[in-house]
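Of the protein chains in this complex, all but one are displayed in their positions.
Going in written order, the chains are labelled A, B and C, and every chain counts its residues from 1.
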Amino acid sequence: MSGSARDASPDEQVDAFRAIYPVTVDIPVAWGEMDAYQHVNNIVYFRYFETARISCFERVGYTSLASQSGYGPILAATDCRFRLPLVYPDTVTSGTYIGDIGETDFVMHYAVMSHRNGRVAAEGKGRIVSFDYGAGCKIPLPDEIRLQLEQLRRRD
Amino acid sequence: MSGSARDASPDEQVDAFRAIYPVTVDIPVAWGEMDAYQHVNNIVYFRYFETARISCFERVGYTSLASQSGYGPILAATDCRFRLPLVYPDTVTSGTYIGDIGETDFVMHYAVMSHRNGRVAAEGKGRIVSFDYGAGCKIPLPDEIRLQLEQLRRRD
Amino acid sequence: MSGSARDASPDEQVDAFRAIYPVTVDIPVAWGEMDAYQHVNNIVYFRYFETARISCFERVGYTSLASQSGYGPILAATDCRFRLPLVYPDTVTSGTYIGDIGETDFVMHYAVMSHRNGRVAAEGKGRIVSFDYGAGCKIPLPDEIRLQLEQLRRRD
Partner (left out) sequence: MSGSARDASPDEQVDAFRAIYPVTVDIPVAWGEMDAYQHVNNIVYFRYFETARISCFERVGYTSLASQSGYGPILAATDCRFRLPLVYPDTVTSGTYIGDIGETDFVMHYAVMSHRNGRVAAEGKGRIVSFDYGAGCKIPLPDEIRLQLEQLRRRD
């Protein structure tokens, strides 16, 4: 934002966010997601990440592949940096893009944008492993999935 | 629906639902809300009800009254009849209207409409008691709240 | 309690509770189950009910029957009356007994006992329907389940 003549509005920030994250989902913050500190509880951010992750799996064809072949994704690790407390009422956009892609795994980046603030409330990532549910072991990423993941890749 | 020349589409059903329930909130079903039966877990329906309830409290001025005076609402009882299993992906409209209004309490009716099916997935109600948080006891419904509740009332 | 020489202690109340409810599960209240009102959120009580329900299904052999034959239980309706706010830290005992048993359904009663207070924090019930998952329709209660349910029955 530095060097701009004026600060961007929350709406403009949300638009800018969507331009960076190729897969996004809008989610209304539920009152009941707040905890005794009167902020959205930390585990709910991971639910927001999950919602974007599942949407991304659908986009790259992983959901249908898994149901047909038993070759699917497994979340091996995830993390989150909390930058802004969220409160009800608000709507967040949970977004994701793909980072490093390995032989049998890849990194998915997440961020949660608060519409109320026009600021990113949390950022994180997940490491997803390519798995053969039937055999119970990791396998090389299926070619068709790798191709689709490349379309959603972003190098920081 | 009997006697109609054709069945209403899901979109028409959602519109009809909104005409009945004066307070409604649209909520995307999260994948993670499904349980091991691969349906949305039963407790999540009560979260959908709660989201409509909080929205209704805001509409009638109960949220601001409670923060100013300490006179607020308490959920004393609630129930739900499950009519349709919900699955991801779907969006629901959670709606509410007011039923019987007593001296110190009132009934709030809930329903959750599935956009995917164009059918009501669950119905229920809650009994809300007027409470003085400071004194720790129930009190007559504040007049300004009663007036607003009357606007959202519906006799079955 | 009226007529007793002294009030029963919380521990005695928990013991008395266990004598009434033939299926019980002890559950530590999690801090994160409290909401912005700094009480355990209403939907969590239904999670406590569910935990007792699943335990009861195991006790009567419904879990193994469902996995073998596809004849299983479905929760058709449930309700809860909130009598006492729960706060962390506490441990609750969630208990259940069987009420009316019909041709294709039965009633399960629930209660949640707070160890901290030695008092029942919530009561409710569920209507459980006997279902053939394969055929997608309700069926008469399997005889072996009915027999077991009778063992856990209590007439109020």
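Worth pointing out:
Just so it is clear, contacts are C-beta pairs under 8 Å (C-beta built on N, C-alpha and C of every residue); 3 or more make two chains touch, one makes a residue touch a chain.
Model, not experiment: these values are computed from the prediction.
The shown chains contacted by the absent chain are A, B, C, with contact judged over the whole complex.
Residue-level contact of chain A with the missing chain is found at 41-44, 46-47, 50, 75-82. Listed for chain B, the residues touching the missing chain in the whole complex are 31-32, 34-36, 38, 41, 43, 88. Although one chain is not displayed, chain C still touches it through residues 25-28, 30-32, 47, 50-51, 54, 88.
Going forward, only the chains that are shown with their structure count from here on.
Contact with both chain A and chain B is made by C. Annotation: 30 Å between the Cα-based centres of chain A and chain B.
Rounded to whole angstrom, the centroid-to-centroid distance between chain A and chain C, based on C-alpha atoms, equals 37 Å.
Looking at chain C, residues 43 sit in touch with two or more other chains.
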